[in-house]
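Here the complex is missing a single protein chain, while all its other protein chains stay put.
All chains are identified by letter, namely A, B and C, in their written order; residue positions are counted from 1 within each chain.
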Amino acid sequence: MSIAVIHGGLAASPPPPEPEPATPNYLNNNYGIWSWLTTVDHKRIGILYLISISIFFIGGGIAAGVVRTNLLSSTGAIVTEDAYNRAFTAHGVLMLFFFLIPAVPAVLGNFLIPMMIGAKDLAFPKLNLASWYVFIAGAACSTWAILAGGIDTGWTLYPPYSTRASQANVVPGILGVFISGFSSIMTGLNIMVTVHKMRCPGMTWGRLPLFVWSLYGTSLIQLLGTPVIAVTLILMGTERISGVGIFDPSIGGDPLLFQHLFWFYSHPAVYIMILPGMGVVSEVLTCFSRKNIFGYHAVAWSSMGIAVVGFMLWAHHMFVAGISFYSALLFSFLSMLVAVPSAIKVFNWTATLYRGSITFQAPMLFALGFVVLFVIGGLTGLFLATLGTDIHLHDTYFVVAHFHFVMVGGMVMGYFAGLHFWWPKMTGRMYSDWWSRVAASIIIVGFFLTFIPQFILGYHGMPRRSPNYAPEFQIYNVMSTAGASILGLGYLLPACYLSLSLFFGDRATANPWSATGLEWVSASPPTVFNFEFTPVVVCGPYEYAIGVDQLGRGLPEPPGPGSADDPASRDGPTGPAGPMKKETEVVG
Amino acid sequence: MPQAARGCRTGFAACGIANKLPTNIDQAEPENFTMSDPHATPVATTSTTDHLGETDSPAMIVGVFLAVVLLSAANIGLSIVGFGKYTLVVQLAIGTMQAGLVSFYWMHLRQGDKVVILTGLASIFWMGILFVLFMSDYMTRIMVIG
Amino acid sequence: MSSLLPFIPTMASTFAVKFEILFWYITIVTGIAGLAVYAGMLYFCVRYRRSATSGSTPRILGSTRLEIAWTVLPMFLFFSFFGWGAVVFNHAAHPPADAMEVFVIGKQWMWKAQYSTGHRVIIGGNPRNMNEVERQSIGRLVLPVNRPVKITLTSEDVIHDFGVPAFRSKIDVLPGRYTTVWYHPTRIGEYHIYCDQYCGTWHSLMVGKIAVVGEQEFDEFLYGIQPLQGTENPVDGSLAQEGRQLFLKLQCVTCHSANAVAKAPVLEGLYGTRVPLKGGGAEVADEAYILESILKPRAKIVSGWEPIMPSYEGQITADDQAALVAYIRSMKRGTTPDVTAQFPAPNGAPTERPKQPASPGGK
Partner (left out) sequence: MSASTHSPVLKHHFEDLGQQHASERLGMWMFLATEVLFFAGLFGAYTTYRLWYPAEFEAASSHLNVLYASINTALLVTSSLTMTFAIRAAKLGNRGELIRYLLATAALGTAFMVVKGFEYAEDFREHILPGAGSFGGEIKADAEARGLDTGKVRLFLCFYYIMTGIHGVHLVIGIGVVLWLVQQSYTGKIPPDNYSTVEVVSLYWHLVDAIWLFLMPLLYLAGASIKHSH
């Protein structure tokens, strides 16, 4: 593009001309497998991560299928107890360490953070590529452990079972988790430095998209939490190999110490998983309701609040594990604090919809699904943070249902919302609108059918990780498995229509959703260095009401019904509905 | 190419559209953000001419070395003599002083990059979380038995 | 396929009631809050859908008053959960001083209980991990109703968890240290014990039963008469169990066997029945009759049998007499030991680990 085009785009308000189909972009600037394996382009690395984690999502999904099918019968329908134990461990390890943790930070974060803050790349492109290789090495190690005999400790790896009793491949399994932890640290470090040092002119902290804020909080957790699990796994691994170690009760060691160290990481790790989803939702809800986010600062700082307070409440996983009574009181109190920023976010999202102009394309359906499911996931967490109720609900299916509501209902929905929202940007193609709406609806319905029965089971005391259970629980397990098959179908659909869109989808315009973020300024797919010019940001991220993007340029006409008579969306800041004509309303 | 891009930006600023936007568009109050750095000002990227910063003087380098070595010697000496139950506290205090000297002078914390200092403080704060909450369990556990 | 579970699970202890009230308090409060959010979202989504609006939207940035309101209000609610939860937890964490004590040991994959009276019973686990004697002794943890019980737990190997949903109670069982939990059972019945902490291959079979019984029945259980612990044999450590061992040691079983070669009357199910006597008449088999038959066997001969039994008068102590009477009193149909039965190890006594602890393949 030339200077003239930029000027034209700014001065007169029509959107910039669409890129020619053959415009050089990050996908076609060179070809061949080698160009991908040696790339330092953050966008290509994001795609590499996308492909890798999709494989682990499928792997973890197969393990989940084994688990749920086996639970059809109260004595185990298809596999032995041993195989079941390995299946649920494989499900946990693959889904948590190799899908959920890298999902949004490493795929969408990698791809979008530099574009959203107007940078050409992440601060350390080579480190970024290295993080992918490290991730693959760790994942390969754990996958080998799972396939060659399996791990039977559960993903929580509690000693002394994991150090002394288990006959399974614990050491290669945790070695893989340990290695991939470095990948997580590298990604987090890269994103944090990038956000600090690479923002384009005008991109102040108060103008950062909320997705960037949430990933900043995520990265903070990755940086400060992951090393603790690393050292914990070293301690546990050496104890298993050498036969003597600091968790060994026979020499005065305390097995609970492992749990403390483990949850010091693994509780904040659930915020690694949910925070980016919250960031995606903030982007999508504003775009599809054509509104400024309600309470930008509240939402941004609540991300940071979750990231910091999230480190101070890990022992609510250990209320009945034998920790001190006073410590339990303290951790329960602190756990209540983290519920507050989550509540703030939900209220602000809801308020954002107020007086919007809402359309329901797939990203919006997923985002609304996120909020609906996250509300249940979050509120049921209160039962587990409350001491008196946790005694009974701890380690039952109530816990399983709760964290699936947060992790799958929350994070996976958020990930899908983000994937659908930015898919045109990443691939330059539009996917099937109808099928994507169908998929979103099926996933939400299937999700409820799968996990609501599990709340009932947990309330009645069915322990988790049990292939054999009391016969009276069977009917709910059958209901849950039936729901899971619907859910599984729902997850297959995006795999189909997204893949097909690569070949048959309509070409996407630069800004198909008429969104305001800097990433939409670039072409779809973006050029190698993201921007033809260094962007200068003049306003906050969600000026949908005025109808300008962060460069102050007018937005293209938003898709969806009723868009034809939306003057604000076409005329830009100087148009008839531009900021000069518009009163800012502050309710309340 | 970078030259062209820069020219572009200058042109953008010159066309003055940014100034035409009403101030209320800008939700941000940059001064409210303690973490904002000069790099983010809309004027232009800071191009520090003295990006090499200050060069350490040999006297400072050697002075810190002598202080750290002396403190180590003191630590070893005191420990061999022993002074009861405060030994550990004093030993760790000396260790902290040494680490402080190293990080302030040799690791250039004194150059005062705010984010770097914040990073250092954050690591200590998080270490504090770990210690305090660990101890909340381990130091009170004996109190509940029975 | 079974029918649906009850709306509220059985509440069998005082704590269960405290749990339920708190649980439903949180459920109602969070339910109202959640539904309010849903209602708001639904209303906005319908009312402000694109086709119902002009497409133009107001520029609303937020409201400090609202932010404060929805920060502070939930916080107070959350703290009410915390406070109430802490009170309930405090109740659960501090057993009353007069509680009856039971020790429970968990190991892969069984639960063993020992009462402070010395009674021992295996209260659950995977039969495949037990030896023959243990397998035959799988029983239940029998607790008296309306009497506080304090359970002290430890593990021999890995971490287990002793969970009783009907009491809404759960505690991890750790190797190398003791944890405690207490109940005040309020309802007679039989309840599940689950291991709630994953402990290996047969974790899911590390389940057991608790039987809450009346005071009278509990005394009989301790005495060994009622096989309430769930097996046919009297509970290990009871008077009747002692009598059973004497019964074998004194070779009573040789003649009083339950098979065709028996040379003496069958004793199982004898207690309380009317025994026809040689020369007419009958006598109710109560303690006095049984004792007399041991000490003076020729005094009353059961119709149809020869008077071949020697007298034990002066041969056994008064304690042993009481034990034998207790055992005979406890004998139920089909519980007479085999003539060839080995002298059994006490139930719950330490035994050799099975050669193959985890036989591969459950199916």
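Everything below uses one rule, namely that a contact is a pair of C-beta atoms (placed from the backbone, for glycine too) under 8 Å apart; a residue touches a chain by one contact, two chains touch by 3 or more.
Model, not experiment: these values are computed from the prediction.
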Contacts of the hidden chain among displayed chains: A, B
Looking beyond the chains shown, say which of A:Ile58, A:Val193, A:Val445 or A:Leu493 touches the absent one. A:Val193
What chain B residues would touch the chain not displayed? 2, 6, 39, 45-49, 51-53, 55-56, 58, 61-62, 64-65, 68-69, 72, 75-76, 79-82, 87-88, 91-92, 94-95, 98-99, 102-103, 106-108, 113, 115-116, 119-120, 122-124, 126-127, 130-131, 134-135, 138-139
By the contact criterion defined above, which parts of chain A meet the unshown chain? Give residue numbers in ascending order. 119-125, 127, 185, 189-190, 192-193, 196-198, 223-228, 230-232, 234-235, 238, 242-246, 250-254, 257, 261, 264, 529, 534
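The rule is simple: only the chains that are shown with their structure count from here on.
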Specify the chain with the shortest distance from its C-alpha centroid to the centroid of every protein C-alpha atom present. A
Measure off the straight-line distance from the CA centroid of chain B to the CA centroid of chain C, and report it in whole Å. 59
Inter-chain centre distance, chain A versus chain C - centres from mean C-alpha coordinates, in Å: 44
Interchain centroid distance [CA atoms averaged], chain A/chain B, Å: 30
Got the chain C residues that touch at least 2 other chains? 61, 93
What are the residues of chain B that contact at least two other chains? 27, 144
Flag every residue of chain C that touches chain A in the complex, lowest number first. 1-5, 9, 18-19, 22-23, 26-27, 30, 33-34, 37-38, 40-41, 44-45, 48-51, 53-67, 70-71, 74-75, 78-79, 81-82, 84-90, 92-93, 108, 157-159, 161, 163, 165-166, 168-172, 174-177, 179, 192, 194-205, 207, 358, 360-363
For the complex, give me every residue of chain A touching chain C. 76, 80-82, 85, 152-154, 156, 158, 160-161, 164-167, 249-250, 255-256, 289-292, 294-298, 319-322, 325, 328-329, 332-333, 336-337, 339-340, 343-344, 346-348, 350-351, 353-360, 368, 371-372, 375-376, 379-380, 382-383, 385-392, 394-396, 456, 459-476, 478, 543-546, 558, 560-563, 565-569, 577, 582-588
The chain A residues in contact with chain B across the complex are 3, 6-7, 10-11, 196-197, 199, 201-207, 220, 224, 228, 256, 260, 264, 292, 296, 311-312, 314-315, 323-327, 330-331, 532-534, 536-540, 543, 546, 548, 552, 573-574, 579-580, 584
